[in-house]
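Note that this complex is displayed minus one protein chain, with the remaining chains in position.
Going in written order, the chains are labelled A, B and C, and every chain counts its residues from 1.
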Amino acid sequence: MKEIKTKIIERIKSHFQDAVERDYDYNRLDFSVKKETIPSILFYLKDEMNFKHLSHITCVDWLEEKEFEVVFILWSYTDRLQVYVRTRIDRDHPVLDNIDMIWRQANTYERELKEMYGINFTGLEAPEEFLLEDWEGPPPMRRDFDTREYAARTYYTRPGREDAQDVRETIIKRTGEELPDFAKKYKR
Amino acid sequence: MSFFDLKGTLKPLTALKQFGRKPHTLKDVPYVTREAADRYRGFHYNDLEQCIGCGNCATICQNQAIDMVPVEGIEGKKGDSGLRPRVDNGRCCWCGLCVDVCPTGSLSLTKDYLYVSEDPNSFLWMPGVDNPQGKERISFFSTEETSLNDFARIPMPELEGMERVKSFAEVVLGYNEEQARAEASRCISCGLCTEACPEHMHIPEYINAIARANDADAVRIIYDNNPLPEMCGKVCTRRCEDVCAIAHRGEPIAIRWLKRYATETVDNADLIKEIVNPEIKEPNGFKVGIVGAGPSGLTVAYYLALRGFDCTIYEAHAKAGGMTMYGIPKYRFPEESLDKQIEYIEKVGVKINFNTKVGKDISFREIYDTHDAVFVGVGFPKPWTLGVEGENLKGSIQAVNFLYEINNGKRVDLGDKVIVIGGGNVAIDAARVSRRLGADVTILYRRRVQDMPADWEEIEGAEEEGVHIVPQAIPVKFHGDEKGHVISVEYVMAEMVPDERGGRPKPVPIEGSNKTIEATAVLGAIGQQGDYSFLEEEFAEKIKIERGRFVVNEIQQTSDPKIFAGGDAANRTADAISAIADGYRAVKGIEAMLVKKDEGNVD
Amino acid sequence: MREKATTLYFGPQHPGITGNMMVRLKVEGDTIVKATAEVGYLHRAFEKLMEERNWLQSFTLLCRFCVPEPDPVEESYARAVEMLEGREVPERAKYIRVMVLELARIGAFLFWYGAQASSLGLHTVGQWSIGDRNYVLDLFEALTGARIYHMYIWPGGVRRDFPEGFEEQVIKTMDYLEKRLNDYDDLLFESAIFQKRAKGIGIINKEKAIEWGVVGPPLRGCGIRHDMRIDDPYEVYDKLDFIVPTGENGDIWSRAQVRRQEIRQSIRIVRQVIDKIPKGEYYNKIPNPQKWTLPKGDAYAHTEAARGEVGFFVASDGVSTHPRRAHERGAAYVHAITLLEDLLVGANIADVSEIMFSLGTCPPEVER
Partner (left out) sequence: MVFNDKNSQKIVDIIENYARKSSLWILAYGTGCGAIELPPTVTSRYDSERLGIHFGATPRQADVLLITGYLTTKTLKRVIRVYEQMQDPKYVIGFGSCTINGGMYWDSYNTINALDRYLPVDVYINGCMPRPEAVLAGFAKLQKLIQAGKADGANKYKENLDWYRTNQKKVIPNWRMPEYNW
């Protein structure tokens, strides 16, 4: 396993100068690359390194850093190794190259990411809607979309539970404790 | 494959061999309710007696299916919010997480699963109230093993028992960061503890701040209503831990040690000032005189100073802190800890006149006349005498006086066989200090060990250090030698007789069970009382005192509206946190009285 | 004369559809020329909800991802979290997990027997196999406290230990099922109807199968022996003795044969687990769930479910008690969309539901 990993890291690094690797103590390797490198590194991994199986494409929203992290997870049946290829893209103008010519099924993943995060895959040909229908709000999986607020506003909640009380508030009321404002964020 | 496949046509017909067999259809369903498995997760049942209304079930419920609501017949008390869970079955997903996080184990799921109705509003149930029969049907419950609560406390690093007696070094070493985070993470943030705390400190909030690695915020929250947290972090009687929700099935959260951890992370007064950073209001011109720099007096001074009052403390001794300075041994509460806090209190503008005994160096009258309000926090300086023959022999000392001498840095010669009489914290302190002076120590206590009012950790600590405890022993006589020095103590064993009126059992001496124990010194520690000789006659008449304590109203005001009182001299619990609570109440009282009255005049 | 193409909507309300989804078919006569899968009827936004819930609360949602076989999702999530945190799982818990996963596989296959046969109008098979599946669900009820939503495999181990007498109950059920499997052979696999309707239909291109992301029985039906249980052995699969069966032609028949043999292997595994399971702890307790945070990072764990590779990706920001991102990779994600659209071209309308069932499509998993 160690030799295989070293070999892969060497070859990737020699082909893709921008790749930053990270090794794990189980059968996993990570490569961070620039977003322009994505199609070529995936193509290389699939055709040259035998990572034939695309396990997953996912996206993590780092709202504070104003970035999306798109992660491609590949699996090699021959080397029994997971490879993660990750890249960061600008959250306000999320654009990434389409890769469904490398793996046909990537099309579905990209449709989902497009709908849920608003990432545009250049050259993606697919129907506009995937899971949602007539959706008018922002892409819902973005972290700044508040599903609780939306659900409370849109859907009806059955009444009859308004008499619920907060345990801490009840005790505060009973004892006359004065909780300062700066402490309130530490309530459960 | 031919058009007609004979085998493929006939083989399925072998199904006919099942013909005439007993079907496994459940014919009774739906007319008879079928019994579910022994571990089935069905409707909730709540044991209302066991439940403490901590609301942890409502917190864990990801569906917000559980509301905490008041129930008729259940009153809130210390350690019980008085609320009980109500389940919205239009939300519940029968996951049972609420059961797994219930700290008391009162909530469980039953085998009942059948409810059908045409009314969508009929799915709100109060487990235990609406289904009392559920008690017999409990199927999914939590035990200490399966519960998700963390019942084991992170052990506090301590000096080893025999190592401790060699010096007055602090016994408890304090949590490091990792331990504190882990301990704080055990807390379920219910807040039941805040009710048991006389001062109602914001316990869940500062524990949460520690758990979220924000110690500075924790310190700020702590200082919101306690100016002596490091002292409380070390020697508080921690009534909060008695009612901790986790304590029902495990060890309570180490609230005291966590407070200690938070305050110890700030190592000097300047840093406290920087972190706490309180807003000091413009001077409002009112002057408040405070008698005694004990916990209650310091609290009054600190918070009034923050509110713009001019505060002056009159303290008879050379150092502030009162009993916490002179009564608590240094292995529990080192002097530097106290100094740091006093320094900080002085930094916010409190003036302390040391070595100024009211009644001697300055008259109470003068303080009364020159200030707009007076707070009396004089404590209980005078020990009770035992009332035993031979008490006045040489070598028979009051434990409080003994501790005072030791804390003042003096040496006291006790010999090598010390008898301590009493079971409170003072008795244990005296015993453990005597051990550190090299004596063999025996504690004689009237009742059983579990009846001792002292902190259980202190009792354990004493035992670890080799203090011998003789319970149910009542001293009857001290024997002296020809020089008038005590040589032995005669005591009688007692049996515990249950109190008819429901009080705690009483010790009754057993005839003829007298025993004698050798002694070079006897330390009496059966309690203290007030000493109000500093009050001039006119005040002594005016201020109502009952059973040795000032009579005060809910804002700590005595019968003279200008005089407020607090601490041991005004409350029955006689501990530092109660004194701080008294002080905090008095602050609000004094502010209300002076500022509000003033505003009233302007209008 | 060339017939004019018509559009036909297959679902969402259709007795032959798996769950709640729709396939838009363009047909000429009864031959399909183009198929478009339309999903989203079951989109509950689980992954968004998991971001609103803490690491433990999230766990209760997992079994709803794919209802016929919920445990592999729980297993994937639990392992992903354990990878991220570095939490050890006791040996006994690993055995229990394997047993639960295999029981779930048996249950899923029995369910599939009934569904696949019903799609051909062979309703007796469903009456038997779905009836017999109840015995597996009884085991789950005894072990986990629920028939369908087990919520049993969680980070750190499993939720409860075996109840009393559970091993005997398992063995009894396995004996019964093993006997019954022969009946299914007679009723379904020997049936001329099934043979004629299954052979040569819905053929997956063997060369392209891996590249297209085909997993599970459809992949093995092509004769490619890939199974996460042997490729990337998790829990204690490397200590157990079992065979991963393969088919030949990649058609419905091969896939059915793979499942038919796998169910026997699963029974074998369950028996081995009962024999080998060690005594001891079953759970490495997590800290107070309200304050449980995971180190910053991400992890992806995959599990072989009855329908193929099921994976779970979790990402933590290291501060919050909630997942930063939780994303499931379902086998059906490929099977129900790209692969299905591909296989339906050229098939008859009557074969649509048969092909769907043979791929093990699970719409709730696609949509989440």
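Everything below uses one rule, namely that contacts are C-beta pairs under 8 Å (C-beta built on N, C-alpha and C of every residue); 3 or more make two chains touch, one makes a residue touch a chain.
Owing to the predicted nature of the structure, the values given are computational and were not obtained by experimental measurement.
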Missing chain: touched chains present in the view: A, B, C
Option touching the unshown chain, where C:148, C:319 or C:350 are the choices: C:148
Per the touch definition above, residue among A:25, A:64, A:92 or A:134 touching the missing chain: A:134
Touch with the omitted chain, as defined above, among A:22, A:158 or A:173: A:158
Identified contact with the non-displayed chain, of C:8, C:49 or C:244: C:49
Chain not shown, touching residues in subunit C: 12-15, 19-20, 40-45, 48-49, 52, 60-61, 64, 67-68, 111, 114-115, 126-128, 130-131, 133-134, 137, 147-149, 364
Missing-chain contacts mapped onto subunit B: 23-27, 29-31, 33-34, 36, 62-64, 88-94, 113-120, 123
Touch list for subunit A against the chain that is not drawn: 132-134, 136-137, 140, 145, 147-148, 150-152, 154-158
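In the analysis below, only the chains that are shown with their structure count from here on.
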Whole-Å separation of chain centres (CA-atom averages), subunit A against subunit C: 24
Shared-contact residues (touching 2 or more other chains) in subunit B: 59, 188-189, 208
Residues of subunit C whose C-beta touches two or more other chains: 290
Residues on subunit C engaged by subunit A in the complex (per definition of touch): 36, 39-40, 43, 45, 47-49, 51-52, 83, 210-213, 215, 226, 231-232, 290, 298, 300, 302, 309, 311, 313, 315, 317, 324-325, 327, 329, 333-334, 337-339, 367
Complex interface listing, subunit B residues touching subunit A: 53-55, 58-59, 67-70, 76, 81-83, 86, 88, 90, 120-121, 124, 188-192, 194-195, 200, 202, 204-206, 208-209, 212, 217, 220-221, 224-225
Subunit A - residues contacting subunit C, complex: 26-27, 46, 52-56, 58-62, 71, 73, 75, 77, 80, 82, 84, 103-105, 107-109, 127, 129-133, 140-141, 143, 145, 147-148, 188
